[in-house]
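All protein chains but one are shown in place.
Which chain is which? They are A and B, in the order written, and residues in each are numbered from 1.
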Amino acid sequence: MAIKATATVAMVREKFPQAVVETVNFRGEETIVLLPEHLVTVCSYLLKTQQYTFLSSVTAVDWLESDPRYDVIYHLLSIPNQSELRLKVRVGKPGEEHPSVPTVSGVWPGANWYEREVYDLFGIIFSGHPDLRRILMPMDWTTHPLRKDYPLTGFDLPEPHWGGQVPYDTDPGVGSQTMRTPYSRELNERRSKVTENQEPGTERK
Amino acid sequence: MQKQDIETQYIIEDSQDLEDGKRVDTMTINMGPQHPSTHGVLRLILTINGETVVKAVPDIGFLHTGIEKTAEAKTYNQALVLTDRMDYLSPLNSNLGYSLAVEKLLGIEDEITDKIKYVRVLLAELQRISSHLVWLGTHALDLGAMSVFLYCFREREMILDVFEEISGVRMMTSFICPGGLQADLTPAFDGKVRAFTSIFLDRLRDYHDLLTNNQIWMERTKGIGVLSAKDAIAYGASGPVLRGSNVVWDIRKVFPYSGYEKFEFDIPVGTNGDVYDRYLVRMLEMEESLKIVDQALEGMPEGAYRVSNPKVAPPPKWQITGSMEALIHHFKLYTEGYRPPKGEVFVRTEAPKGELGFYIVSDGTAKPYRMHVRAPSFANLEVLPLMIEGGFLADVVASIGSIDIVLGEVDR
Partner (left out) sequence: MGVKNPWEPVQTFSNTQTPRLKRELHVKNGEAGILTTQVSKLIDWGRSSSLWPATFGLACCAIEMMSASADRFDISRFGAEVFRASPRQADLMIVAGRCSIKMAPILRQIYEQMPDPKWVIAMGACASCGGVFNNYAIVQGVDKIVPVDVFIPGCPPTPEMLLFGLNELQRKIRERIPNPPDPQKASGLKLQGPIGEEL
């Protein structure tokens, strides 16, 4: 219940005044925005004294034009106290390709896969993570799909497996898979800027 | 074809000295994505020493659909359709979670009438029974009891008949939408649900007769895949996996949503955390869901099937042909969509697989800025290595079945 979470927020504010940037209460849900360097200490405090033993989820939001760019969000749940809490950490300077956040997999072992997923889809590195590699995309994928500057239909990658036309004699077949929206038609026009050896998803420099 | 060489990064080297003085030869095998017993496209890289599993690493992502990214390009009403296809065994529960999150974001939770709440609970519990029936059928099929599969699917067809009656679609109904329901219940709905509830308790007893005290079943499931309560909570396992490990936690009781506080039902909790306990928890959950369905059917109130808030709900169809304002209203709602205020919400519901959470961030426009789904099967799959390392290879199948994963949810 929000009453218990509010008490927790007050206690965290009191104990770690240097770590808390701001607290938000929207629709009855409490959010604490922290500085990245103090994340692990606050999390251990929440685990040991406030019994926030259950980590529901670690995720991220990409605010493309903001500085800092990404919000990394932790949803916590306390089973004995029956209360929920959200922690938020803002990282990512403009131009920084892979921002870094300390890992909480030492506090909650379940964070392992969630942080791998955030790394895979956003490119945020979790320092201290035991096994940071891609989990959802193929292993040799180089870009991070859930970033806002990655198009929904993806880039037309030069892979032999699934690209190309179906060579029926009567029907020339469907077009390339990026031709479906105006955005991706634009991408196809910029194809002359793509060379063979460059990273998929990047433009020729 | 790229050879996936993650095996070299983290397996135990073959022919290594694992026990003192004795050389032990391990073998790394691939329980590949195409497998009859992995309940979907799950890849397990198992390092085995004889029949014992020494190390297990799940490799997921073979069903990654980019639903979260696709939802950012759709309006809130259109993104509802995507939520059906994540946990494809219980689409109505995902719809319910999504609708609750969007309604919380919009701030129209108080306008949801009792009729909407009762129908939502009824459909969610029917969907829970149908999801558990598929679980039971496939789990029993993997462990050798093939006839249970056919019985479960026979019962499930009756539930799908109910869904087809109200929405026209068997599986991906999208019937529960933000703002209420898509349509009103038909007159034949009551009869079809009663036809199901009147026979289901006897059928459940049949399944119990076949499996629960069956010597073979008990030997294959008791003491297998043990998960301690501490591990379950630390890894974020939820639902029957958590309850099977002696943790009393059900979101319908703790954070009641959509009128669950009005219904009387119990929560089955296991003691040992093995496959048998999780099986019993789900069997008893089906009985409890049946109780809720009966209560909802008896106490169904009259009322509107949709909120009357013009910002969210379209005008009734008969008005559109007559009134220009209604036509424009309908047009704006379906092309542009409603715009919730800026903010973020996280709503948890109790899906058949566990704690399903929807985290929706809105930036004031008609499309969600970010929709993240906390899938229960994702966290439940993380505890799989804990369950099977040290056990036999044949028990891997039992453990996977007992966690009840749906890869559509794990990979999204």
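Following the convention adopted for this analysis, a contact is a pair of C-beta atoms (placed from the backbone, for glycine too) under 8 Å apart; a residue touches a chain by one contact, two chains touch by 3 or more.
The structure displayed is predicted, hence computed values, not measured ones.
Q: Among B:Y98, B:F149, B:Y207 or B:F378, choose the residue that contacts the chain missing from this document, as touch is defined above.
A: Among B:Y98, B:F149, B:Y207 or B:F378, only B:F149 touches the chain that is not shown.
Q: With respect to the chain omitted from the figure, which of B:L44, B:L63 or B:V275 is a touching residue?
A: B:L63
Q: Mind pulling the subunit B residues that touch the left-out chain?
A: Those residues of subunit B that touch the unshown chain are 1-2, 32-36, 40-41, 61-67, 69-70, 81-82, 85, 88-89, 134, 138, 149-150, 153-154, 156-157, 160, 170-172, 407-408, 411.
Q: Tell me where the left-out chain touches subunit A, residue by residue.
A: So the residues of subunit A touching the unseen chain are 137-138, 145, 150-155, 160-170, 172-177, 180-181.
Assume only the chains that are shown with their structure count from here on.
Q: Using the touch rule from the top, collect the residues of subunit A that touch subunit B in their complex.
A: Going by the criterion above, the answer is residues 26-27, 29, 31, 53-57, 59, 61-62, 73, 75, 77, 79, 82, 84, 86, 108-110, 112-114, 117, 121, 131, 133-140, 145-146, 150, 152, 161.
Q: For the complex, give me every residue of subunit B touching subunit A.
A: Its residues touching subunit A are 1-2, 4, 6, 9-10, 60-61, 64, 66, 68-70, 72-73, 104-105, 107, 233-237, 247, 249, 254-255, 343-346, 348, 355, 357, 359, 361, 369-370, 372, 374, 378-379, 381-382, 411-412.
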